[in-house]
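In this view, the complex is presented without one of its protein chains, the others remaining in place.
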Amino acid sequence: MKRRFGVDRFFVQRTGIAIITLVAVLTVVPIIGVFGYIIAKGVPAISWEFLTAIPRDGMRAGGILPAIVGTFYLTLGTAVLSVPLGIAAAIYLAEYAKENWVTRLIRIAIINLAGIPSVVYGLFGLGLFVLFLKFGTSILSASLTLSIMTLPVIISAAEEALRAVPQSFRTVSISLGGTRWQTIRKIVLPQALPGIMTGVILGLERAAGETAPILFTGAAFFLPRLPSSPLDATMALPYHLFVISTQVPEMPIQIQYGTALVLIVFVLGMNLIATFIRSRARAKRQW
Amino acid sequence: MDKTLNWRETFITAVVKTCGYSAVVFVVLIFFFLLRQGLPALFEVKLGDLLTTRWYPIENHFGILPLLTGSLVVTVGAMLIAIPFGIGTAVFLAEIAPRWMREILKPLVELLGGIPSVVLGFLGILLLLPFLRVFLDLPTGLTALAGALLLGAIAIPTTVSIAEDSLDAVPQSYREGALALGATKWQTIWRVTLPAARSGVLTALMLGVGRTIGETMAVMMVTGNAPVMAIKSTSILSPVRTMTATIAAEMGEVANGSTHYHVLFFIGLVLFLISLAVNITASSVIFKSRKRAERVLS
Partner (left out) sequence: MKAVRLILLVLLVILTACGGSSGQTSSIARTSAYIQNKGSDTIVNLALAWAEQYQAEHPDISISVTGGGSGTGIAALINKTVDIANASRAMAADEITQAKANGVTPVEFVIARDAIAVVVNPQNPVRRLTLQQISDIYSGKINNWTGVGGDDRPIVRLSRETNSGTHVYFLQTVIRLGDPNNTTLFSTDTLLLPSSEGIINEVRQNPNAIGYDGLGYIPSDLMNSVVAVARNTDGPYVVPSITTVNNNSYPVARDLYMYTSGQPTGAIKDYLNWILSPEAQTIVANLGFVPIK
C-alpha cells in the first residue's frame, strides 16, 4: 500500500468521499427545505378565490388573478416574439452556416446575449421600447425586452436539438430529391421538435420568473382590470411578490407565501413539462 | 415547377440567414444603445469624479467605486460558496452516487435553478436575515453575506448541471485506465477525470460567475443597499450596494436625458462589458481545450 506523507490513500479516499457526500447533502437538503417550506406555508392561502379574484383592500385580501393572467400574457408575448426568430436562427446555424468567422461571431454574440444581466435588459428595454419607440409601459415593451433575453436560450437548445438529428436522415432526403428547406421542414425539424420544445419551455420559464426586465417596461403595482391590449401595463407574479413583500404595510404573510407558491408552481410546472417532453422524446427516439 | 421551387428556396434561405444574424444585431444594438446613453456620463461627470467613493446622485455625487466594490464582494462571496458546493455536488452526482440517486437528484438541483430570484429574496428577508443577525451577532442581517449566500444558491444549479455533464462526458476508458494502473477511485477523480473535464467545469464556473454578477432582485432585497466602500476584510459582514441594485432602484426615478440617467446607463455599460469579458474568456477557454483535445485524439 503506497503511503504518501504517511497517510494511507484509502483513508484519504474514505474521508474524501465522506466530505463530498456531505457537501452534496448540504446542497440538496436546503433545496428540498425551500420547496417544502413554501409549499407548507403557501398552501393554506390557495383557494379558488385566491386564484380567480382581483385583489381587494389594498391587495391585502381577495386574489391575485391579474398577476397570474399578466404573467401568462407576458410569457405568451415573449413566446410569440422569440420562438419563431430563435428557431429560424438555430436552423441557420445548424443547417446553413459554414464554419467561418461570421458564424463564430454569431456564436459569441449568442453567448453574450445569454450573459447580459437582466437589469441591463430592463435598462435597454426602457430606453428603446418605452421611451424611444414610445410604446410606453406596456405588455408590448416588456415582451419585446423579455424575448431578446430569451433568444439565446432558445437558439442554443434548438441548435443542439437540430444537430442531434443524424446526418443520415438528411442524406436520404436529399438523395430522394428534396431541397434543403424541404428536408429541414419535413424531416429534420419534426425529429428535433422535442428538443426544441424543451429549450423553448426552459427559456420561457426564465422569462416568466424575471422581475428586473419588466420593472420599468411593463409592470404595474395595481391594475383594476385585466389588461385588454398589448399597450396596457400589467401586473405580473414576480413583481407582485416583490411588491407585497416589501411595499405594502400589514400584508398578511399568508398571501405572500401563497403568491410565492403560485409563482413557483407556474415556473416549475413549465420545468416539469420540459423534463417530461425530454424524457419521452428520448424514449421515442428513432435513432 | 423547378423555377418556383428555386425561388422559394432562395427566399427561405434569405429569411433564415437574416434570423441567424439577428443575434449579432441585438448584441450590437444593445451595446450601441448603452454606449450612446452612457458615454455622455463621461462628459457630464469627469472620469475622476466617477471614480470617487461617494454615491449620492441626488446631490450630484456620482462616485461608482462603492458600487463596484459592492458587486465584487458579493460576487466573490457567492463564488466561494458556489465553487466548492457546486463542484462537490457535481463530483458526487457523476462519480460517487449510484445511478438511481443521480436520476432523482440532478433534476432536483436543476429545479432550484428555476426558482425566480425574487422568491429567494423573499425567503431571504424572512428567514436568512434574522438568522444571520442572531447567529453571527451582527448589527443587522442586511449584509453582503446574505447576498452572497442567496447568489451562491442561484449559481449552484448552473454550475452543478454543466460540470456534471462534463464529468459524465469523460470516457469511461480514462477511469478504467487509471484504476488499472492502481489508482484509487478518489485519486482517479481528482487526477484524471476532473482534469479531463476541465474545460466544461471552467465553463460551468464562468457561467455561474456571469449569473452572479448580473443578479438584481435578490441582492436588492437583502444587502441593505448602503453605498459603502467594501474593501475591508470584514466587509462581507457589512451592508453593500451592488451595481445591479442601484440601476433597479434608481432607474425609475431619473428624468430622460438627465446626468443621473446617463450615469446609470454608464453603470449598465460597465456591467455589459464585464459580462462580455467573462463570456469571451469562457468561450476561448473551451475553444482552446477543444482544439487541444482534437490534436490529442488525431
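As written, the chains take the letters A and B, and residue 1 is the first residue of each chain.
Simple rule for what comes next: a contact is a pair of C-beta atoms (placed from the backbone, for glycine too) under 8 Å apart; a residue touches a chain by one contact, two chains touch by 3 or more.
Keep in mind the model is a prediction, meaning the values are calculated, not measured.
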Contact residue for the chain not shown (choose from A:59, A:74, A:128 or A:236): A:59
Absent-chain contact - pick from A:105, A:248 or A:265: A:248
Touch criterion as defined above, residue of A:45, A:64 or A:233 at the omitted chain: A:233
Touching the absent chain when the full complex is considered, from B:50, B:183 or B:220: B:220
Absent chain, residues of subunit A that touch it: 52, 56-59, 69, 72, 76, 130-131, 136-137, 193-194, 197, 219-226, 228, 233, 243, 245-251, 273, 277
Touch residues of subunit B, complete complex, unshown partner: 54, 56-59, 61, 66, 125, 129-130, 133, 139-142, 220-221, 224-229, 238-239, 241, 249-250, 252-256, 258
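As a working rule, only the chains that are shown with their structure count from here on.
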Inter-chain centre distance, subunit A versus subunit B - centres from mean C-alpha coordinates, in Å: 16
Residues on subunit B engaged by subunit A in the complex (per definition of touch): 5, 8-9, 12-13, 15-17, 19-24, 26-30, 33-34, 37, 84-86, 88-89, 91-93, 96-97, 105, 107-112, 114-123, 125-127, 153, 156, 160, 184-187, 207, 210, 213-217, 221, 244, 247-248, 251-252, 256, 264-265, 268, 271-272, 275-276, 278-280, 282-283
Footprint of subunit B on subunit A - complex, ascending: 9-10, 12-13, 16-17, 19-21, 23-24, 26-28, 30-32, 34-35, 37-38, 85, 88-89, 91-93, 95-97, 105-124, 126-128, 131, 148, 151-152, 155, 179-181, 205-206, 208-212, 215-216, 238-239, 241-242, 245-246, 253, 256, 260, 263-264, 267-268, 270-271, 275
